[in-house]
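All protein chains but one are shown at their positions in the complex.
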Amino acid sequence: MPDAAKPDATTQDPVRLLDEHGARTASDRYDPLIADLDDHALAGLYEDMVLIRRIDAEGMALQRQGELALWPPLLGQEAAQIGLGRALRSDDFVFSSYREHGVAYCRGVAPVDLLRVWRGVSVSGWDPFEAGMASPQVIIGAQALHATGYAMGIQNDRERDPATPDSVAVACFGDGAMSEGDVNEAMVFAATYQAPVVFFCQNNQYAISEPVSLQTRVPLADRPAGFGIPSARVDGNDVLAVTAVVREALERARGGGGPGFIEAVTYRMGPHTTADDPTRYRDPAELELWSARDPIQRLRAHLESRGAFGPELEESVAARADQVAAELRAGCIAMPDPDALEVFADVYAEPHAELDRQRADYARYLGGFVS
Amino acid sequence: MPDAAKPDATTQDPVRLLDEHGARTASDRYDPLIADLDDHALAGLYEDMVLIRRIDAEGMALQRQGELALWPPLLGQEAAQIGLGRALRSDDFVFSSYREHGVAYCRGVAPVDLLRVWRGVSVSGWDPFEAGMASPQVIIGAQALHATGYAMGIQNDRERDPATPDSVAVACFGDGAMSEGDVNEAMVFAATYQAPVVFFCQNNQYAISEPVSLQTRVPLADRPAGFGIPSARVDGNDVLAVTAVVREALERARGGGGPGFIEAVTYRMGPHTTADDPTRYRDPAELELWSARDPIQRLRAHLESRGAFGPELEESVAARADQVAAELRAGCIAMPDPDALEVFADVYAEPHAELDRQRADYARYLGGFVS
Amino acid sequence: MTTMTMGKALNAGLRRAMTDDDRVVLMGEDIGTLGGVYRITDGLQAEFGERRVMDTPLAEAGILGTAIGLAYRGYRPVCEIQFDGFVYPAFDQIVSQVAKMHARTHGLVRMPITVRIPVGGGIGAAEHHSESPEAYFAHTAGLRVVSVSNPQDACTMLRQAIASDDPVIFFEPKRRYHVKAEVDDAVALTEAPALGSARIARPGEHVTLITWGGLVGVALDAALAAEDEGTSIEVVDLRSLSPVDYDTVTASVRRTGRVVIAQEGPREASIASEVVAVLTERCFAFLEAAPVRVTGHDIPYPPARLEKHHLPDLDRILYGVDRVLGRVRETGVEVSP
Partner (left out) sequence: MTTMTMGKALNAGLRRAMTDDDRVVLMGEDIGTLGGVYRITDGLQAEFGERRVMDTPLAEAGILGTAIGLAYRGYRPVCEIQFDGFVYPAFDQIVSQVAKMHARTHGLVRMPITVRIPVGGGIGAAEHHSESPEAYFAHTAGLRVVSVSNPQDACTMLRQAIASDDPVIFFEPKRRYHVKAEVDDAVALTEAPALGSARIARPGEHVTLITWGGLVGVALDAALAAEDEGTSIEVVDLRSLSPVDYDTVTASVRRTGRVVIAQEGPREASIASEVVAVLTERCFAFLEAAPVRVTGHDIPYPPARLEKHHLPDLDRILYGVDRVLGRVRETGVEVSP
């Protein structure tokens, strides 16, 4: 597989198909990959981005109002996440970190399920197999290996049964995660087995307070080449460019071309989480700079330039956003506290006499308060 | 530091200054770095390589005779290790794996001290500060981080006191180690802090039974570029080329140019250790191929071509080798078993009541057998 | 003496240690500009510079591994692990390197490394942010393990840990960061109680209640509540979890004959198990009843809204006291909460 051995990573400017004013730049390489994106499809991406931004804003609000313990906002990363999420097939499988609300949304996860973890009623929010997306990962970088192993499983399945769909596993992580051993080992395994996995790194410029320059002195997209993995650096605020490079990597992986790596260059416009105070480490001028590159504004400008953005679209999307936000809030507040004995649930898949004993003892103890 | 950001790693052929017949190839880049290597110096390198091969053979023999529990031979890697070892200054500091007998020898470690660990009388053989070389590392790759931290310490010392020597830390590890998270994290830290550390990877083609192709599909020397670290791929059986590329990396690091990486392409001609049976995984033809590239023969041929190899040199080196081997053997057999209570020694640097109690109890127990 | 929170006391302890010894360096994620997610290192980078207070790349093995190299070079690194649940990527470097290096080198290479870890639950946090990994380190020969419960101990013992030539895993219970008290941050280390010493947090006669860190406050409240019912509880704040100060503990147990030990962490093969085993060995003839362990369950830390059903609280500790006093009619041989 000479392709895998000759990576095309570069230190050059990120792939960009929409400039900051929404004007479309032509690309021989990438245009064919998004030829199907007509006005309707673009409007769909616009709606997705607006909705997920609204869901995110509602998450922030619910936290500020004490309904959630914490919220990690995606504000500014909508194009990266929707571009990725909408490029996937339902039989693909995503392993993400805690910030990929937009990807989960595209996977069909109900918005209210995004909140369960942050409300503290559960350690995960949805059925991974239904969504084709694992429970979000808090340990930085660990999921890169899970995705790689899952991709190895796809390979095995296809060898056992050639009719198995040519699914791809996707690992989402941030710029900070690139420093963890796990992510680098994942690239080793992925390259060795030529597993169908795409590493999707959202470089949002920060790992909490640490700028990406503390993690690397060269573009992150340069890293995979040395592992024998082709990579692309893409403007993460350009939903068309993200769609194109993701589709390219997915196609290569499906075709047996092995793993791929994408660095989506974007910006975390909010705090790391609601517990964070970015004014301690971030220059307001920087935020201003990136505000001008807002991913939703850019797509909207592009739609306008195509004559495909009108009041109906704006209003229908706004109405939908209001509705989703209202449902989300209602769903959040209605979430019941789990039952006390839930703490013992599912620790093991099979009977466990000692834990059963602890459960029984605790139940008896709790009962003592009642009787 | 634009140099560090523009790595010069390549997938091209390894740097080679002596061909397989000992003929010298000219190099604008590397010749000046070894201009001082006159006949006398070359004869010295020849002696070093012969001696360390003899020490290694004696280690093998002592193990076969039951005097050592295990021995990891360096056979075939003499040029890589002597080339590195002799390029270092006494104030540099080496963190190695278990196979770098040649490097230790160059650091002034007494040959008999190489055996202590393998005879099972100690978990380390020498004073790291006297030798400027840490106790060999068994956990694959862990020492790459130690070297990087040491190099950060050199930086700190030089900032505190500019008169501090411009020492360099060196991490030695194998091709297999490149897959461990630790080695990759070490490259991250080294690049971030631009620490004066040189990573010296002896690619001896195998990690026990696993060929290097299982660890990577591209040359290992391609890896560091993606971390922002310049690298070189060198013929590890060519002691001149190794000397040249190591000196280049050391000079860059001393001058504030940050970390460097060297892949020395060589071959483990013996088993992984005396416990290993390479016939289970290695084609005899391969061994034959590499025998023709023997590093000592190559330097000898070169000396001959310079008219600098005569019977005196051959005999004096052989005599020295006999002497060193005899001393080594005598020293090995004379090594006393450590005292029983040594098991409690140095677990802590400061008093520890509970361990003292265990020591006292055990001493009392042992005493019971006597009285 | 100044009144300060435990967080500030730790900050003061770090500042003092850095001033006293210019070989002390701090390393960790977000500890520089941000001052750490709990602000324990607040202001220290501004004061001591980027070389002594290092924001590191996001890699815990990297932090510990480079700290080892710095220790080789004569430095005294103080590493911050951002939360308890993030120490495991560094486990190999801690267990196979930090803990063993001094013995491995016949005492020639010292590892005066302090690993600061915010620990424990009770703060409504997300997964991996409320764990109690003390036992993993207590089981590892070559390490010392400390957990503090109040501002003065936090300040003094952190300075002692940094001054110690042995590696110290230094736990800071998150739920105590905001507790305030008078602190003398300049106390002479040689005059302060030794790093390995326990503290009688409250004297008592009927039951010895052993705990540490985040539960010391709860234990004191329990003792107060029990007093109303005529039970006199002696509360021992272990402070040093490895080694445990058994002189202090066994003296107490020989007087009371009854032991309750409370910890947040899971029970199996834990610090509580060890203390019970040792007290059984050393005080068997004095025990009036089997020692009682009041611990977290043997489960992964539960989501925030359930943590009250995992963490020992005042009621569960008092229930343990009732059990050791034989006041609970048990339906089984033992009752575990």
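Just so it is clear, A, B and C label the chains in written order, and each chain counts residues from 1 on its own.
One rule holds for everything that comes next: a residue touches a chain if its C-beta (ideal position, glycine included) is under 8 Å from a C-beta of that chain, and two chains touch if they have at least 3 such contacts.
Remember, predicted model here, so these are calculated numbers, not experimental data.
Across A:151, A:208 or A:245, the single residue that touches the chain missing here is A:151.
Only one residue in the set B:57, B:75 or B:214 touches the chain that does not appear here, and it is B:214.
Here one chain is not drawn; of A:41, A:289 or A:345, the residue touching it is A:345.
Checked against the full complex, the one of B:77, B:155, B:179 or B:266 touching the unshown chain is B:179. Across the interface with the omitted chain, chain B contributes residues 69-70, 98, 117-123, 138-140, 176-177, 179-182, 207-210, 214-215, 275-276, 280-281, 337-338, 340-344, 347, 354-355, 357-358, 360-362, 364-365, 368-369.
Interface residues of chain A facing the missing partner chain: 93, 95, 122-124, 127-129, 134-135, 139, 142, 144-157, 159-160, 169, 181-182, 185-186, 188-189, 192-193, 345-350, 352-355.
Along chain C, the points of touch with the absent chain fall at residues 61, 85, 88-89, 91-92, 95-96, 99-100, 103-104, 127-128, 135-136, 138-139, 141-142, 242, 250, 266, 268-274, 276-277, 280-284, 287, 289-293, 297-300, 333-334.
Convention: only the chains that are shown with their structure count from here on.
Chain geometry summary: the mean Cα position of chain B and that of chain C are 41 Å apart. Among the residues of chain A, those in touch with two or more other chains are 179-182, 214-215. Multi-chain contact residues of chain C, defined as those touching 2 or more other chains: 56-57, 59, 61-62, 89.
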